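A single protein chain has been omitted from the complex, and every remaining protein chain is retained in its original position.
Moving on to chain A:
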Amino acid sequence: MKNIKHSLYILLAFLVLSCSKTEDLQDDENRATAVSPELILTNVEVSAFNNISLSAGLASRYLTNTNGVNSNQYYNWQRSDYSTYDDLKQVSKMIEEAKRTEIEVYQILAKFFNSYFIVSLTETFGDIPYLEAINASEGNYTPAYDTQKSIYIKVLNDLKSASDQLIANDETILGDVIYDGDKLKWRKLINSYYLRILMNLSKKENVAELNIKNRFNEVFTNPSKYPIFESNDDNGALHFYNIQDNRYPLQNNNDLQTAYYLEESFVERLQDFQDPRLFTFAEKKPNGNNLPDDDFNAYGGLYGSGDLNTNVSKAVNGEASRVHPRYFNDPENEPSLLISYAEVEFILAEATVRNWINSNAVTHYKNGIQASLNFYNISETDAYLNNPKIELSTGNEIEAILTQKHIAMYLNTGWQSFFEQRRTGFPEFNTDGTGILNSGNIPKRWMYPANEATNNGENLNSAINKQFPNGDTINGEMWILK
């Protein structure tokens, strides 16, 4: 009997030992519940600056695709999504952590990122929630929609106040993978981006509330208070590294190697201009393989709106160039640009032409081209800059500036060059090929995400009714374009 008792005690002891209170296991050892704001800044920066997009390349008539009828190339795309709101949420968490740790500088930078993300959303859809957005933690799950106009006004005010606040701020910016904490460069970025936003609003230059011309002038004439980009060193650029998850996003992309070819009208324009950037953008076409690399005839493209069958047979017959192999072979390749010095110069050129500022359009125009050529490590630039074909002559200024801007934005700067073309109509994106869809129209926007109809239907519905008489379609014209 003693043995039995002993074995019972042992079993009981085993039971007691295995006990652990539920209260003691309420902490997750794998995740942090509070972090320092710079950890979120890194994430937000990568998300904002990493914008390489093949879809944008197709829609902007840089590239074509031969793997079937591509909706970006043939202009019958449908919806986009709201994933950028998650970026806005990360920004709001950064603000929250910055308030907790009482560091102001991240709250200032947050104004820029908020502006950048909300602009990319409104450029995509039209009216979208902003003032009531990112408020789920306060119980608002169905934010009301704000008009595009009110969003732009808020963005302009926020950017200006961020720029002003940064002047006086003496805190250190950590976790900064763009400018490594250089606050002057941040001010230049914010001011330069402010100019882009004003230019986005070029069709609204007479709307008094926006006060576009004065705002533009205020920056341009006050370089000490509102410094802007002065060289490629200032570029808002995310560099890639030969480290897992840090590599150039198109590296190793199989489709890029086998089904993407340059667009014919783009190639012909570069050939026409004798633009040396063609040699860094593209690979020689198979039929041109025996020609020297710098022979413009060695390159070719497929017609963006052309019949797929014709395009594919041209590709199979070796008449089309792929992108330059560095895009799929080089893990670092080139940085992704949020906004570049070249773009700023083109903005200044356009502003001069539009009489917003008093300056020399040709100088800005040539500075922009020069900066773009330098970005691609082309040092011999005189011949090109003096080429009469690209001369800025009266009457064609806007077209010439926008055409150069388009070339400079090849496979960088996200969807900006598509938006620029949408705003100005330059350069012309061909829709006359027999393969074109969407009844030959270039879409002006994207349909709202399908799940928004289930989750915020009432607000969405009233936003659509206010903006688009034909409902939520890709051809609807948003405020900024009217």
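The criterion applied here is as follows: a contact is a pair of C-beta atoms (placed from the backbone, for glycine too) under 8 Å apart; a residue touches a chain by one contact, two chains touch by 3 or more; residues count from 1.
The working rule: contacts and distances are computed from a predicted model.
Student: As a check of understanding, state which of "PTS system, mannose-specific IID component", "TonB-linked outer membrane protein, SusC/RagA family", "Alpha-(1-2)-phosphatidylinositol mannosyltransferase" or "Cytochrome bo(3) ubiquinol oxidase subunit 3" is the UniProt name of the chain not shown.
Tutor: The chain we cannot see is, by its UniProt record, "TonB-linked outer membrane protein, SusC/RagA family".
Student: Give the residue, chosen from A:Ser161, A:Asn297 or A:Thr434, that touches the chain omitted from the document.
Tutor: Residue touching the absent chain, from the options given: A:Thr434.
Student: Of the residues A:Asn232, A:Gln271 or A:Asn461, which one touches the chain left out of the display?
Tutor: Answer from the full complex: A:Asn461 touches the omitted chain.
Student: I'm checking contacts with the chain that's been left out. Which of A:Leu25, A:Ala168 or A:Ala208 qualifies?
Tutor: Of the candidates A:Leu25, A:Ala168 or A:Ala208, A:Leu25 is in touch with the missing chain.
Student: Looking at A:Ala168, A:Ile243 or A:Ala383, which residue reaches the missing chain?
Tutor: If we include the chain that is not displayed, A:Ile243 is the one touching it.
Student: Quick one: which of A:Gln274, A:Asn309 or A:Asn396 touches the chain that's been left out?
Tutor: A:Asn309
Student: List the chain A residues touching the unshown chain?
Tutor: The list for chain A reads 1, 3-4, 7-8, 11-12, 14-15, 18-35, 39-40, 42-43, 45-46, 66-69, 71, 76, 78-79, 81-83, 85-86, 88-90, 92-93, 128-129, 133-137, 140-143, 175, 177, 239, 241, 243-246, 252-254, 257-259, 286, 307-309, 312-313, 315-316, 318, 322, 434-437, 439, 447-457, 460-461, 464, 470-472.
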